[in-house]
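Here the complex is missing a single protein chain, while all its other protein chains stay put.
Moving on, here comes subunit A:
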Amino acid sequence: MVAADWPGVDPEWSRGIDVPSTSAADEPGTVRRWHLLDNGAQLSRRGLAPAGTLLCVHGNPTWSYLWRTLLAAGSRPEQPWRVVAVDQLDMGFSERTGTFRRLADRINDLGDLTAALGLDGPVVTVGHDWGGVISLGWALAHPQQLAGVVLTNTAVHQPAGSPIPPALRLALHPAVHRWGTTTSDAFLRVTHALARPPLAPDVRRAFMAPYAGAGRRGGVGNFVADIPADASHPSFAALRRVAEGLPGLRVPALLLWGPRDPIFSDRYLKDLIGRLPAAKVHRFEGAGHLVAEDRDIAGPVFEWLAGYGGDSTPVGGGTVSAAAAQSAVPPQAVSSPAVPSPAAPSLAEDSGTGFTPLWEPLAELAAGPAGGDTAVAEMAADGSVSRSLSWLELEQQIAAVANGLRQAGVRTGSRVSLMVPPGVDLTVVLYACLRLGAVVVVADAGLGTRGLSRAVQGAVPDFLIGIDRALAAASVLGWPGRRISVRDLPPARRRLLAVETSLAALARQGKFTAPLLQDPDPDALAAVLFTSGSTGPAKGVVYTQRRLAAMRDTVAATLGIRPGARLVAGFAPFALLGPALGAVSVTPAMDVTAPRTLTARALADAAAAIDATVVFASPAALRNVLATRNGLGQAGQQALDRVELLLSAGAPVAETLLAAMQRLVPRASLHTPYGMTEALPVTDISLEQIRTAAADAAAGNMAGAGNGVCVGLPVHGARVALIPLTADGTAPGNTPVTEPGVTGEILVGAPHVKETYDRLWLTQRESSRTAGWHRTGDVGHFDSAGRLWVEGRLAHVVTAPDAVVTPVGAEQAIERLDGVGLAAVVGVGPSGTQAVVAVVETEPQARRAGPAAPQLAARVREAARAAGVSVSAVLVVPSQPTDIRHNAKIDRARLSRWAAAVLSGGRAGRP
């Protein structure tokens, strides 16, 4: 044992201690030798008084080395905590006892150790893997000292009806067990190989160090053998005591999770959240079982301990002071919960009076004189209406499906993943879920199969309602949730897809039951919507009933959509609001997940069917409508002539596109709202206003006009402000400003802004760092008329030696050149001295990617210079890498990596 050989460990932390054992596995009077990493002596030598103790318990087959970053963080003078990381008996460098220690022994062992250490003052337990269970066992046995619990990839309960993970089944198999865990070091090596990214060789050696030779690995095998796979196992009762004790813990909890874990998958996280509903939860997308190795966990843990940001009191008692360290601080009350309870109102400004449930306008129309009029319709490819419901029928269908879902087990708070394309079925099931108080999870095919799969697995729905294709994907990809099909399926197909029932069947059952009497709480969670994932993995965005209703009210007030409006819903998010707005909605014949499939003819047919006044369509859909305008016909044109309002959203909409569209809908006012999944919408602008803004920018006499996409003025009820960018291209400040011409990160505050992110505690803290605001991650500025100009994403800001470059202004200037299509401005090289690179599509399309010809490069450079940006290199690509959902958001991070590779010398592949 040579502590100097353990990278990241201060040898001073390593110590041994003799502990009298009271465990059943030992004879009375036995003394056991433990090894610990403990920074206590070091802190007192330096005169630092710790706020409390982190008691860290490793799992199998690691050792206290796993917690070295916590020891280092706790040793810093700014926030000293004593960190005691134990090597459990028969593990790490602690004694090889020759006994078989079961869960109850190990929990008792840990108590013996803390008694021997004389640990007093507040203790926060930290656990991983089966060490998580043991740490919780200690926590339940020491309520007076316990100040908080931190858990990383662990489990306290095998969810009913699901088998233990295959990897563990294999390790437990009699034919494999002894050889795999003890005789050989296979179990160790397999566990270490779970690190994402891989462990550095010296770190892997340190993890291996205490387990050289079968004689030192007995504990590894015994640990595996002590996993209670079923109720007959001797340790089952001890595990159940821990699991059932958790809801009684009255201390803050932090769950840090690596979802790429073949053993402790997201369903165990879901189980823990159910037992610790107030816990702060962060899933590190891409991290795995050894989350403490894969990600910085010390930062989040100490931030949580300090309670920065005002959303919780510091764990372990108030300020960091000697007094706090000396006195045993009583257990903390549960701080503000991550999942808002009815007792936790939202921000004062947001919880205004007059909450009207989302579905109320719909219910009113159903009960009124127009109850027999069409409410929702779907178009067939031949231009006829294939399906429609009146307001009354819609209301009855929703009630019937809601009742049916309730009978099937959907409860308030149940998560229901909806994989149903926009149209009548989706409208019915969505409103039925909301009526029940279930939480709808909406992840669309626009995320791509991998993104979608990741989103669904992370959200862990209880139910999955989907069309055939979605259910097939659920089967193949192992998506969680009890499965419900939209239509009745043949029995064989039902069995194959493990489908329990269908919406149609639920509606039939629900029709004859009593109606739902109680409305859900306004502040209960209602929906998890996924971002497009064009800037990193898609994030789940959580809305409450109140916030969804506020979204409806904002759209109604900003765009003047009232009962009586008739809308063609070619864009999913707004389409779902139609019934809530009291507007008649028709879904055109198209693949709504692929906006480019909307033709002019299909749009006109839909408009004609309901005599539409409003059209919603994404920019990609509009581009195809224009491309297919020749197929419109006279009747189609007449239908479009009656449209009063055309809305396009989801991605920036070019003025040229809107201008071309205006000729197709001559009487309509054209609007393009700006927003994001976290706040829909934030601002709004019309075509006329876009032209005025462009004229102001060209005239050059209005402060702030220009350099970006003008997105107009904040919508009804929304506040918009900025945190100025600093020279390093970040927005570290916390004071919102609205002066014209100052570029900064865009902040929005409104009743319809998201409640929180789903299981992304750190992301939520970051986005809500400025109290009362959502930080959008977009950058822009105001002009002196109060209009907002968007300059790009904060993550895409380029830091050149003399300038912080936001991409959009230069990109627009470059895209105005003849023969240039989509342009993207990215940086290569180290932050602060990056070289600016323009990557462009050309017309005609380039055959392969590479440096631009000198003439084109000169023109691009000149155009960018006119926009105030010095470009180092110009590269051409056949096509830009864009997101699947909008086909418009360029993946600049990927482009930047590609450009860096090309420009460093080497052959240019595709970006």
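Everything that follows uses one rule, which is that a contact is a pair of C-beta atoms (placed from the backbone, for glycine too) under 8 Å apart; a residue touches a chain by one contact, two chains touch by 3 or more; residues count from 1.
Note that contacts and distances are computed from a predicted model.
The chain absent from the displayed complex carries the UniProt protein name "Nucleoside-diphosphate sugar epimerase", chosen from "Nucleoside-diphosphate sugar epimerase", "dihydrouracil dehydrogenase (NAD(+))", "Cytochrome c-type biogenesis protein CcmF" or "ABC transporter ATP-binding protein". In the complete assembly, the contact with the undisplayed chain comes from A:Gly850, out of A:Pro198, A:Pro234 or A:Gly850.
Touch with the chain that is not drawn comes from one residue among A:Leu70, A:Val84, A:Leu194 or A:Val828, which is A:Val828.
Within the full complex, the residue among A:Leu188, A:Val224, A:Leu603 or A:Ala873 touching the omitted chain is A:Ala873. Although one chain is not drawn, its touching partners on subunit A can still be listed: residues 801, 828-830, 832-835, 850-851, 854, 857, 870, 872-875, 900, 902-908.
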